[in-house]
Every structure is written in C-alpha cells, then in structure tokens.
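Beneath this line is the structure, given in structure tokens, with notes to follow.
As you look at this complex, bear in mind that one protein chain is not there, while each of the others sits in place.
A and B are the chain letters, set down in written order, and residue numbers restart from 1 in every chain.
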Amino acid sequence: MAAAERELVFGASYYPEHWPRERWPEDVRLMKEAGIRLLRVADLAWARLEPEEGRFDFEWLDDFIALASKEGIRFVLATPIEASPVWLRRKHPEVVRTDEFGRIHGDRGYHCHTNAAFAYYVARIVDRMASHYARHPAVVGWQIDNELRAVPCYCKECLLDFRAWLRGAYGTIERLNDAWGTVFWSQSYRSWDEVTLPSADQLTKSVSQALAFNRFCSEATVAHLRRQADIVKKHAPTHIVTHNSLGLYLGLDLYKLGKHLDVMGVDLYPDVDSDNTYTCLNLDLHRSAKREPIWIMEQKNGYFNYSDYNLAIEPGLVRYWTIQDIARGANAVLYYRWRSGRFSWEQNPNGILRHDGTPRRAYEEIRRTTREFAAVGAELAATEVEAPVALLHSFDQIWAFEAQKQYPNFSYRGHLTSYYRELLRMGITPDVVDPCMDLARYAFVVAPSLAMVSEETRRNLEKYVADGGCLVIGARSGMKTWENATIDTPWPGLLSDLAGVEIDEFEVLPDRYSNGVLYNGKSYRVNGWLDLLRTKEAETAGIYQEKFYAGRTAIARNAYGKGTVYYVGAMGSAELFRAILSDVADERGVPKPELPEEVYVTHRVGERMRYTFYLNYAREPRRVRLAKAGVDALTGRTVSGEALIEGLDALIVAAEK
Amino acid sequence: MAAAERELVFGASYYPEHWPRERWPEDVRLMKEAGIRLLRVADLAWARLEPEEGRFDFEWLDDFIALASKEGIRFVLATPIEASPVWLRRKHPEVVRTDEFGRIHGDRGYHCHTNAAFAYYVARIVDRMASHYARHPAVVGWQIDNELRAVPCYCKECLLDFRAWLRGAYGTIERLNDAWGTVFWSQSYRSWDEVTLPSADQLTKSVSQALAFNRFCSEATVAHLRRQADIVKKHAPTHIVTHNSLGLYLGLDLYKLGKHLDVMGVDLYPDVDSDNTYTCLNLDLHRSAKREPIWIMEQKNGYFNYSDYNLAIEPGLVRYWTIQDIARGANAVLYYRWRSGRFSWEQNPNGILRHDGTPRRAYEEIRRTTREFAAVGAELAATEVEAPVALLHSFDQIWAFEAQKQYPNFSYRGHLTSYYRELLRMGITPDVVDPCMDLARYAFVVAPSLAMVSEETRRNLEKYVADGGCLVIGARSGMKTWENATIDTPWPGLLSDLAGVEIDEFEVLPDRYSNGVLYNGKSYRVNGWLDLLRTKEAETAGIYQEKFYAGRTAIARNAYGKGTVYYVGAMGSAELFRAILSDVADERGVPKPELPEEVYVTHRVGERMRYTFYLNYAREPRRVRLAKAGVDALTGRTVSGEALIEGLDALIVAAEK
Partner (left out) sequence: MAAAERELVFGASYYPEHWPRERWPEDVRLMKEAGIRLLRVADLAWARLEPEEGRFDFEWLDDFIALASKEGIRFVLATPIEASPVWLRRKHPEVVRTDEFGRIHGDRGYHCHTNAAFAYYVARIVDRMASHYARHPAVVGWQIDNELRAVPCYCKECLLDFRAWLRGAYGTIERLNDAWGTVFWSQSYRSWDEVTLPSADQLTKSVSQALAFNRFCSEATVAHLRRQADIVKKHAPTHIVTHNSLGLYLGLDLYKLGKHLDVMGVDLYPDVDSDNTYTCLNLDLHRSAKREPIWIMEQKNGYFNYSDYNLAIEPGLVRYWTIQDIARGANAVLYYRWRSGRFSWEQNPNGILRHDGTPRRAYEEIRRTTREFAAVGAELAATEVEAPVALLHSFDQIWAFEAQKQYPNFSYRGHLTSYYRELLRMGITPDVVDPCMDLARYAFVVAPSLAMVSEETRRNLEKYVADGGCLVIGARSGMKTWENATIDTPWPGLLSDLAGVEIDEFEVLPDRYSNGVLYNGKSYRVNGWLDLLRTKEAETAGIYQEKFYAGRTAIARNAYGKGTVYYVGAMGSAELFRAILSDVADERGVPKPELPEEVYVTHRVGERMRYTFYLNYAREPRRVRLAKAGVDALTGRTVSGEALIEGLDALIVAAEK
C-alpha cells in the first residue's frame, strides 16, 4: 500500500447477528456519532453464514452492510473460521485437534490445520463469501480467520504431513538422523515411516524433533491462512488482506505470516496496572513484521474476559492507548467491541456500549479522540515510524527454548524485554526484527540471545557489521545448530569471529545468588546466565568481580570490518544494560532525549513533516522538554520549549523536517 | 415428624462385618455404658449383603441386630450403594462414571447415577433389604446411600438422558439456542441430536451448557436417592428416611434433596484449629433445608482420615461439638465411628474405641455427655431453633459461578460467609435458605450475591419486601439470566426496581488494592467486587472515597412497598458488613446480645420453654451476661445475671417463654 493511499481510521468489532434487527439503526447512529467508520464483522459467524452444509445465508449480513454503508461505514469482513459450526464437527469430529494421547481434545480455535476435510469446508465458505462481497463498494478488506494459533495436533493426517515436511526439509533420513543427533538414546530412524510426531507413546521426545514439530505447526497454520488469503485475493485483488494476531503469543512465526498479508494486524489487551513495556513491544514487533503501519484489529476499551481481576479503566486511558497505538505505527484502531457481549465466555462489559445498549464512559472518550484526529489523520497516515535501531527477535529461538528450557530462570522473552525496556526509557524506538532481515538501515542492532545460529544468520550479521554496523550480542548465544543441537566447535561458534571471543564456560545463578560486573568503573549485580569469555581479537570491556573467576571477561568489544561488536556475557542487571546501550547510542549518534519517568517518545515521519509523540503514561502531569518547536497536531496551537502533559495524556508536535 | 414424637438420641456408626463375632457382645456392652442407643450400619457392606449376584446374605446383620437390640439399641440401616461389589463392576464396568475424555475413571462413590444396569442392581438390593427389615422392631430408619455427590459422568447413557432432560427444560431447540446464546462462537444446534455433554472433544464449552450439566447431574443424583427412598417407603412407610450429606459440598442441591427425606442428615468433621464459622454454617444450612431438626449422621470424635495433619482433640472438644450440634438443631448425634478403622484409606484413630478395642479419651467424654442430656433430652427434642433472619443461598448460583468464575478473587461461598460470620458474632442465628422459599417469617433477609435472578426469585423477594420485609442485597447481583447469560437491560435487572438503583459499572480489585467506603460517618477499606451504583428511587447510604469515582454511591437504601431494601455494592470489609447488619438488626428489632469473643448463642424454643445455649469455643473461661434467669438444663442449678463458662464448655439456660 503506497503511503498516499493510506488513511487513519477508527472502527470497532460488531456482531449484528447477536442483536435484534430493530436495534441496528440505533447502533449505526451511535457509531457515526462516535466517529466509528470501519467495522469488522462476521468473525465467529460461520453457523449463521452456512447454517447447514452447503446452504449459505448472506442475507442478514447484506442487510446490515446495506444499512450501515449508507451512513458511510465501511467493512473488514472476517473469514469466520475460528468457530466451526456444530454440524461440521458432528460430521467430521477430526476437524478438532487430536492431543498427544491421541484424543480429540478441543480448545478455542483448536482445529487441525492440515485436515483435508476441514480445508475443504474452509475453502468453500471463504470462496462463497469472497465471491459474494468482492465487488461490494463498502467492503475494503478481509481479516483472515481470528487470532490464529499454531495448533499442536497429533492426528494421523498431521503425522503424514509432518513426514512429508521433514522429507522436504532434510532430503534423506540420514541427514535428519545427523541433524537431530538420533544416535543419542538409540532414536535412529531407518526410514521416514519410522518417524513420529512427539506424541505421548514415544519412549522419550527429542528436543530437535520438538523444534521441528513447532516449525511444522507454525508453517501449517501460515499455509492455512495463505489458502484463505489466496481465495480472497482471487476474487477481490484490491481488497486489503490482514489478520488479527494474538500479540505476544509465541507459537506462530509472525514474520512468515506477514508475507501473506497486505497489512499486519494485532489485538491489544493491555492491563490497566501493567508496566506499559509489553504493549509497546507488541506494537513494535507487529509493525516490524512488514516495517509498515499496522491495524489494531481489537483495541481493548472495556474489561478483559479472561482476567483474574479487572481494574476500572480510568478516564483517559482508552484515549491514551489509542494515541500510543498511532504513535507506534497504527493507521487503524478498531475497538473491541461495539456492544458488550452477553453470552458464555465473554460476558464482561467489554463494549463501547453496555449490555443494555447505552454508552459507557469509553464512548465519550472515543468520540473525543476520533474528532481530535479528524484534521491530522490523513497526513499522519502517510508517515512511517522512525526506528533507528533494531532488536533481533526469532521465533525459532523461542521454540528451541520451549522445547528445552534447560534453566527455567532464563527466559528468552524476558531477556529480550530487559534490553527493550532500556531502549524505551532512553526514548529510542527499535524495530523488532528477525535476524535474517536486512539490517543496513540501523545505527545499531541488539541481539539479546542467539542460541541457535544458522549460516544465513551469520552471513547477515557479518555483512551488517563489516559494512560499518554495530552489533550488541547478549548472553547464551552461538551455542547451538539451527536444529537445536550443541555445536562441536568452541562457543559462540558462528559468532566467534564476529565477537572476537570464545566462551570457556558459563554458570546459571538462581535469583538468590549474584555476581558483580565492573563496567566503565562502576559495579553492577548480575545473575541468571553468565558467560565467562576469553578474548581473542576483542578487548575486555567489563569483568566479573567475584568467585574463582573474578577478573575474567564478562563484556567484550571487538572491531570487525568497518564495524563493532559487543558481547555482553552477563544478564540480570537493567542498570548494566542501560549503561551499555547508552554508550553504544552515543557512539552511534542516536539521540537520547531526556524523559521523565513513564513518558514515552516516538516519531512518525512523512515526506515533509515530522510528528513527535510525547505520551505520559503516569497518572500525574509531567513536564517535558520538546526536541523542537512546532504545532500541537491535535489543537493546532504552537508549542516550544517545555510543555506540561497531563496524566494519561499526549502531546503530538508537528514540525517541518 | 411431629414435635411430640421426637427424641434426642446419641449413636454411632458401627461395622459389625469388620470385627469378629466374638467381639460383638463386648462392643454392645461398652455402647450401652456410654449411652450409645442408635447405630448406623450396613453402609459400604454391599459385598457382604449380596456376595454374589442375586444371592443375598442378611444373616450376619440379623444376628448383630438381634444381639444389640436386646440391649435397647436401635438401628438406622444404610442402603449400601456407595461401594458396589467387585462382581458388579467386572460384569458392568460402565457403572463407574466416564470422565470428560470418555474413559472409565473411578473415585470414591463415582458411580453413574443414570446407568440402567446400576439402577437395576441398586433397586434390587434396596428392595431386598427394605422388605427384610421393614417390620423389624429395632429398625427405626434408613440412610439412603452415603455422602452422595453429583457425579459428572460423560457416558452415552448420560448423553441421551441429558438431551431428554434439556428437551424437558426447553421444549424446542430454538429456545435452548436463545437461552444459552449459542449464536456466540457459532455453537447453534439444529436438533437435539447435535447437543453434547461438555466433554473434552468439544471445540469449547459453553458456560450455560456447563450450568445445565450441573443441574442435570444434581437432579440425576436426587432421582437416584429418590428411587431408593421410594422403595424403602413402599416396604416401611413409618421408618424415617434420611441421608448423610457431605456438608458444604457444592455439587448437590440440598434443598431439592431434602424434599425426599423425612429428616435431613449431615456429616460433620470440623478441624480442631478451624474458625468455628463453617461448622455453624453447615449446621444452619442443613437445618434450613427442611426448617426442622436434623440428624448428625457422622460426628467426628477422632482423627480425620484425609487431612494434612491432625491436632490432638483436646479434652472437652467432642462434648463441645455435640452440644453445638444440638444448639443449632440436631436431635440425633451419631459419632463416627465406634471403633477405629484398620483398613486402606481409613486407618487413623477415628473411633470412640482404639483399633485394639479399648476406649479412647472420647469414650469418657461421650459417656458424660449422654448422661448430662438424659433428663432434658426429650423436652429439647420437641423444640425448634429460633432463626429470626434468613441468609439466601443458592446452589444454582454456585454452579453458575463454578462454570465461569470470571474472577478467582471473588468466591460465592466466601462472600456469603462474610455476612454469615457477622451475624454469628452478633448472636443472630439465620436460616440459610433458597431465594424461592417463603420468607415471611424473617425479620430481615440477606442475599449476598444473586448474580442470576429468575422471575420466581424476583416475585418472591418483591412479595416479601412489599409486605413489609427488609432485604439486604450484596454485590454482583442481578446481572444474569437464570441460564448464566448476561441480561440486556440495566443491572441489577430484575432487582433494579426493588433496590431502586442501577449499576453503571463495577471494578474487581485484587487483594493488593482497595478503596474506601464512607458509611454512617466511618470509613471502611473494601476490595474484591465493587459495584458503582446510580440511585433511582433509592437514597445513598454509603459512598466510595477514592479514585475517579469518589463520591459515587456504594450503598443504597430504598423504600419498597411496606418494606426496605439495601443494596451493598462493596465487599471485602467484615467491619462494614457488621455495621450494616447491626443497623438493620436494630431497625428490625432483632436482639443482638453482647457476646465475648468466640462465644456463640442460639435458642431452641418449644411450646412452653425456651432453651438458650451459650457455647464457649475459646480455650479459656469467658464471662457471659445471661439474657434471662433460668435453670441450667444440664445440672438443674438456677442461674441468672452473669455466668462464667469454662473453655470449650457450654451453658444451657432453660426458662419459661
């Protein structure tokens, strides 16, 4: 999508099938009044759209779209696959996933994504919907399925598909045996027919097999999405295809998923009392999948349905979340949901309207917000988020780690978040990208843990550094092959030349222990995973201070090609990470605005204008020194010098580039 | 049973089949000496009574009854259904329940209560026993089965029965679809054949389906009891039919169970170091099921078999429990068990005798107690417990809540107990009744949480208040239909007119947060579920003090008909509940005696006499101001003014009305 075609739009999820037809006009009136111009509909409505096998009923949806589109409302249609109709499951019980014990065992969205019968019925309804709505002027896009998960299914079809997938990946059974190290525990396979899923009837499970199965499940789900997307595109090539990702869910490779989407979408349900970090990471991760603006397909505006408690959403918070979404790359914000649900698992007041159809507080707040952005929206939508640095994030690493945590007190996502949080606090917005993406654009790159390193990863990182880049590698890196086996050369293996170090040993400290690291004259308490480095070409930048390895290198700095590599062998200290990242930012000329606690800053940059978002997540006012004078994009007032931002409020400064 | 026929009796559980015949005479001698006059026998003895299919052996039981009845001992026979014989389970493995994965999966008492084969064998042995003992002069009653649970069985027969039950409940599949909201997540059924049990192979489970299944299971178990009771009554219409309820077990609707019993029975196993509240609640709940005196079928007198630890039962405690049982409505106290068990799961010293047949300390204490009550027993048995107020308690609410807790930090029973405990401390004994029972007799009624409200409930409450009653409604009320779906009118829905309020929103605070409520000039810390009220006809009686909703109504008071309704939107403060209940008691003229810590008071009232029980649960003496002078019912001494009650002791003051 070219920047010029973009727009900033506010919308909501709506379930016309849940409410009486007589109510529809009043809902549309209230939507229009609140600035809701885009509705997502039809997710979860399969049983209404195909009430009996092969009999399709689009009339109710046609009627609602006709009614609403007259008032200028446009539509993203969801393919209604997540909740299959009862008749299908009665006829084909096997469309529900089979668990590791061979039992059909359901859960939300737990269909088998390789099942041929399921694929047939999915294709048919998507084809019928897409052909029916392809030329409807009010339909602008499609959400494929809903909050897809990489379902671990252990049915016979998955077994056969898994074998075929392995054959594709490894070519010969000997290569699979070598890669997985099946010589260990006598697990060698003589033929493809002997390979199984990691089911419960195995004597033991291999961690390489488990990783392969994760990859297979993720790809099967991406293929399931792609089959639907292809059908939609065949009928409606100009419609925008998106998906609503589950967010920081781990099972599905978002980077691969994104390749089959026009726009990346995500669902956001921040906790009221949460540290804001995960919400920002969620936005940055999804924006980075395509490195383009995203759509928030479900923005929480009421209570979450699956929570241990629900704090009241304070006045201002829905607006704050909305502006933060935009600040980090959203061009569309669809609230979940229009009217609060009444049935089964979703009965909390999660709507802009109450269960009884009257507006909740959020209604007024959303109306205010949509109006505030009315003037600046189109121009904002054409901008891109400025991300001068990259944080490397890999789903394969997550799966390898989940297949064998080894140490529960090391968490891949936790380690990554420790670095991410310090970048946020310095006002530096990173892209969160796969290690194989092109990195040339970034002033520096942080790779918190790259336990498995592929040849492709190595080449990409070496090229980036050799050409003058700066790479920060975190602890527990370079130990494993791409198949989750340990390498037979000195650690960090393929990263060793880059980093100019070898790792002689490591130790893993539980929370009750720690060691000290001396870096630039200051001491930091570290624990968790600690790599003991031996420098080759690198120089020592930090040392351990205690135990028998006091004086050994904890942090090394290496010149490589035109660039620089840091290996940070220790973890567990936010302060240490902050100090290192701050020094690297200075070295690479990345600005670090001074920010009060809980104030976030991002930039969206267009051809002519630069929009700086100051977001105050604190509940009290904060005083901010503006980087540049400009115009308050929401009010048009001129601003400069220092500005006071109210609690849960934002200031967007528009300035010429 | 008319009051005149009643008696106060002490008894025990005895297993003659566990001990050599030669020992029987010595046991009977010791029983007689201790005042044990009623034995429950034959529970768990199916394999002895029908050692092979169709061959019955009552001889051993006849012999024992003959021996003991010569010494004046009478019998309650248990139908021996809980533990089916091995031959039956080998022939019909399906009599054991099937779990949600379709596996036969046993647990104590886990038979399928709808299975036809099981019902056949149950009916046959009950019929044979009942016809055999119907005219035996020493047999006075029957305990149907043992500690029944509403077993969640997922077998095919249960599936078919469930469908038939649903058809009976809803009439048409459309009405079921509407009531459960199956439009949500595409779960609509086209015919009864498509409906399933909430088994694991479902894609997801509906919370309305789960509630329906709970109701079905409870009714199936009540029917299982009723079939047995009917057979007994056919043969022995004058025998008393009872059951030993598991106590505060949640799965079975005791109010419905009670309809098929002559006398409600319960098993009581208080912890030595427990707050006494649950024991009292247990007694009050069971007494309220029929609003008549009850039988304690198993009163703990030794160690519990399924505990993480067992504190020694201090001298005096068995007697204390016994008197407390009587104080709250027991006319029979049967200790569990006569001699300590030797086998399998029950090997703790749980008997009045040791494993070796010698008396434990409890023996002497029981002998003392039975003698103390010898004189006053008959008169006491003809009295009723005075319960001036009612606490509403609903099994349907529990099941709805279990099907979807929504917030684990809200507990239905916990919330109810918070109110109950404050009534206890004020010396007010409530009946604990279903919201649909007649309430006219009560000075005031407390309804801690009525999340689901049926039309029948609404009518009953409105009639009670309109006629001059006083109703206190607690938080989280009036939100749901009787099918566990959220209503589409303003909360608290059917209670809105009664309470004169609407609920705009709520929040649910975890333990680490709280808010303040100002009530009658005093501030209280509240948390958990907090309803934010908007008064209509009602006046504000308490307000929130913090956060953005400071000043909003937390407690409202409404005049309705000739009566009054309080809506208490907050929870989490025992002090607040105490203050409100105290004010309401004053307003309604319910006496609140001043009581030292850990002293409980109840009244049993007959035609002529009033017995006031003062029970000191403290381990130290307490001084009590007597409401009225009278006679110590156990010693015959005159008492008045202030009395000193020893630790773990009681004083029963008998006075003319």
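Methods note: a residue touches a chain if its C-beta (ideal position, glycine included) is under 8 Å from a C-beta of that chain, and two chains touch if they have at least 3 such contacts.
Just so it is clear, the model here is predicted, and its values are computed rather than measured.
Visitor: For the chain left out of this view, which of B:E5, B:E22 or B:D356 touches it?
Guide: B:D356
Visitor: Just one of A:S208, A:Q347, A:S573 or A:T612 touches the chain that is missing; which is it?
Guide: Among A:S208, A:Q347, A:S573 or A:T612, only A:S208 touches the chain that is not shown.
Visitor: Hey, which of A:T79, A:Q187 or A:S477 is the one touching the hidden chain?
Guide: A:Q187
Visitor: One chain isn't shown here. Among B:L8, B:V28 or B:A45, which residue touches it?
Guide: Of the candidates B:L8, B:V28 or B:A45, B:A45 is in touch with the missing chain.
Visitor: Considering the whole complex rather than only what is displayed, give the residues of chain B touching the chain that is not shown.
Guide: Residues in contact with the chain left out: 17-18, 44-48, 51-52, 80, 82-87, 89-90, 93, 96, 103-111, 305, 307-312, 314-315, 340-349, 354-358, 360-361.
Visitor: Please give every residue of chain A in contact with the chain that is not shown.
Guide: Interface with the chain not displayed, on the chain A side: 101-102, 180-190, 193-194, 200-204, 206-208, 404, 406-409, 480, 485-491, 505, 507-510, 513, 547-549.
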